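Shown here: the complex without one of its protein chains, the others still in place.
All chains are identified by letter, namely A and B, in their written order; residue positions are counted from 1 within each chain.
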Amino acid sequence: MRRFLLAAAGAAFVLAAAPASSRDLTIVSWGGAYQDAQREVYFRPFSQATGIRFVEDSWDGGIGVLRTRIQSGNNTWDLVQVESEELLLGCEEGLFEKLDYSRIGGRDHYLPEAVHDCGIGTILYNFVLAWDKDKFQGTPTWADFWNVERYPGKRGLRRGVKLNLEYALLADGVPANQVYDTLRTEAGVERAFRMLDRLKPHIVWWQSSAQAPQILGAGEVLMTSSPNGRITNANRTERRNFGIQWTGSLYTIDSWVIMKGSPNVESAYRFLSFASNPAVQAKLIPLIPYGGPAKGANEGLSPALLAESPTNPANLSVSLMIDDQFWLDNLDKLSQRFNAWVAR
Amino acid sequence: MAHVAAIETGKAAAALARRARRAGYGQKVSAALLVLPLLLFVLVAFAAPIGAMLKRGVEDREVAPVLPRTIGALSGWSGTALPDEPVFAALVEDLREARAAGTLPSAASRLNHDQAGLRTTLIGSARRLAAPFEGPAREAVLRADPAWGQLETWGALARARGPWTDFFLLAALDLKRDAAGTIRAVAEEQAVFRTVFGRTFWIAAMVTAITLVLAYPLAALIALSRPAVASALLFAVLLPFWTSLLVRTAAWMVLLAREGVANHALVALGLFGAPQQLLFNRFAVVVAMVHILLPFMVLPLYAVMRQIPPIHLRAASSLGAHPVSAFRRVWLPQTLPGIGAGCLMVFIQALGFYITPALLGGGADQMLPYFIGFYANQTVNWGMAASLSLLLLAATLLIVGLYGQLVGFGAVRTS
Partner (left out) sequence: MSAIRLAWWVVGLAVAVFLVAPLLVIVPLSFSDGSFLHFPLPGIGMRWYRAFFSSDFWLTALWNSLTIGIASTIVATALGTLAAIGLWLAVIPGASAIMAVLLLPLVVPAIITAVALTFAYAPVGLASTHGGLIIAHALLASPFVVVTVGATLSQFDRTLLRAASSCGAGPVTAFRRVMLPVILPGVVAGAVFAFATSLDESVVVLFLAGPSQRTLPRQMFAGLKDTIELTILAAATMLVVLSLVLMLLVRFLSARGEARRP
């Protein structure tokens, strides 16, 4: 018995201490329902087709997380899905590998706005205002979102400076096409923070996208900002009755990047190549309505799917594209101010 | 004869003592050898990393190697007017070289911690100044980014000259040196750490006070009731004590959710008209922390109370003392060591809480540890993480040391 115990303990030790020198391809995305859909459409079929094993992780965004990983030398990520300003900042700072488009179908294979030196677009989507139709009749605007006197209840917002300054100005009556011009002035930033000040006691912050439909469904908030797909997904799979306000939503593209110095660059390219197939990309929309970046991925949608899709011209025309250049220039400064503001 | 015997005895005694000493010495060596592995393990794998991390709080070695000429040229700068042409020329050279070598990001990061936006300035200027230009460097640099026309930009460079700095420690107290070296308060919209320190100590104190009030009657009940009752009550203390902190935090999330058990029960009982928001606020953080730390207060109190002979109370009341005054005069003083030990353990653990506020609190309920994690993981501001750690560790050790001085660690044995 004692021998057996010793042997078992020894085996456990050896197994546990085995070095992870040749780690599997690590793919990092936004978690929750979206990553579940990606696993179904991309990760597992890719692994089955190529025999390449993969590990998943999820994150909540933030260029600082990527900077920390590269600078500390403790980077375990290979392929990461990043937001547009993270793509630009990280590319300039050398956090990502430069992409060789000849290995993933050439630049012409994709919509022009999805192509970048360091990353290839993976989804087109909107950050929308969402609410529970069972608890709120009508279609709220950002002005209503800020109007807690008229519509008492908590509000969900993403913990970060991007998105919220835009929403604040929209709620304060700034026309969508002037939002970034206003934010480029000191007075515009002040105005946005003053609006946020007013709402602050009523805000419940979410960090991971999965939290947005969660706090809405649990009734912790009356309305929340959210990526559009999570809301539609909750309606479909949890039979929620959530509404989406496309007007005043913020439209953007997320991209895949390969982290600098990744030991799995080969496998990463094979994944990107697999994922670039428009027929594969088209399978994502029925699971979660995010548009694909390969030409042809968003064609032939049924009217029901089209109505919920960010690529629907009717939805596109009322939404505002996130200004990456503005955030490239101002993210550091405004993040610091926001972080101090939110912690007080 | 007696004399000889005495000498013989003396010799024997000396030999015996020698052997004993040798044995004692040998025992010391083997004792040291037994302790050594763990001691080395803790020193190398724990103490050294902690020391190295704390050192980052006073160290500043990121800018000078990347911009050596600029830092050198700035050495005699007064900080009251823009530097001269040679400094600008040195900057241009440094930026070109650093950009080619790819070393700019770490220096840009460091300067950005001093003044948000400087990362963009540095990296953007390097890009714009990469191509050769005509005329004085000063004009070209100012054209590349107007921020170089501000005193504070150069102040940030001068402050980051290294190798040692008080920048991060000052920042942890919402203070900063200006370009001329005078210490001033940071802009109001950036000030946050004094609030955070105050909040951390306030939450820890509140949690300590509440646990004391709750633990005292329970500990007394356990100490004074029949063995069967006592062991049942003790079980109620020990089970949560052994249960994972994360499990208990999860339990409170479920209990306090809008559609959770507490709200449902309160509405069903008619206490609330509609479910209330009980999560993501200070209330949730304090309740969960009290729950998690309560056993650390009950156990030392119980350990002390168990030692007090019940006869003392009875004696006091039979002598005519009012029960309240008997408690105050006889019982309470004897439990003081337990109160001290319990408060110490609860308070210093509360100071270090990370998981519970992160999951149950809102933005304004985060304590010092959250900010240490934030600066270490989500911005690359390791100096800030280190200086905040330094202050937290100093506070913890100070309280432990003070307690050791005033009360002594032998006052109570908890088992």
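Simple rule for what comes next: a residue touches a chain if its C-beta (ideal position, glycine included) is under 8 Å from a C-beta of that chain, and two chains touch if they have at least 3 such contacts.
All values derive from a computational prediction rather than experimental measurement.
Participant: So one chain is hidden, and I want to know which residue out of B:L142, B:L245 or B:I308 touches that hidden chain in the complete assembly.
Facilitator: Going through B:L142, B:L245 or B:I308 one by one, B:L245 is the residue touching the chain not shown.
Participant: Residues on subunit A that touch the omitted chain in the whole complex?
Facilitator: Counting only subunit A, the missing chain is touched by 9, 12-13, 15-20, 23-24, 26, 28, 31-32, 55-58, 72-74, 76, 207-208, 210-211, 214, 218.
Participant: Considering the whole complex rather than only what is displayed, give the residues of subunit B touching the chain that is not shown.
Facilitator: Subunit B touches the chain not shown through residues 24, 27-28, 30-39, 41-43, 45-50, 52-54, 56, 214-215, 217-218, 220-222, 233, 236-240, 242-255, 257, 259-261, 263-264, 291, 294-295, 323-324, 348, 351-352, 354-355, 359, 369, 372-373, 376-377, 382, 385, 389, 392-393, 396-397, 400, 415.
Keep in mind that, in the parts below, only the chains that are shown with their structure count from here on.
Participant: Enumerate the contact residues on subunit B facing subunit A in the complex.
Facilitator: Checking each residue of subunit B against subunit A gives 102, 105-106, 108-109, 112, 116-117, 119-120, 123, 189-192, 195-196, 257-259, 275, 277, 279-280, 362-364, 366, 371, 374, 376-380.
Participant: Tell me, which parts of subunit A touch subunit B in their complex?
Facilitator: Touch list, subunit A to subunit B: 62, 64-65, 67-68, 71, 92-94, 154, 159, 203-205, 218-220, 328-330, 332-337, 339-344.
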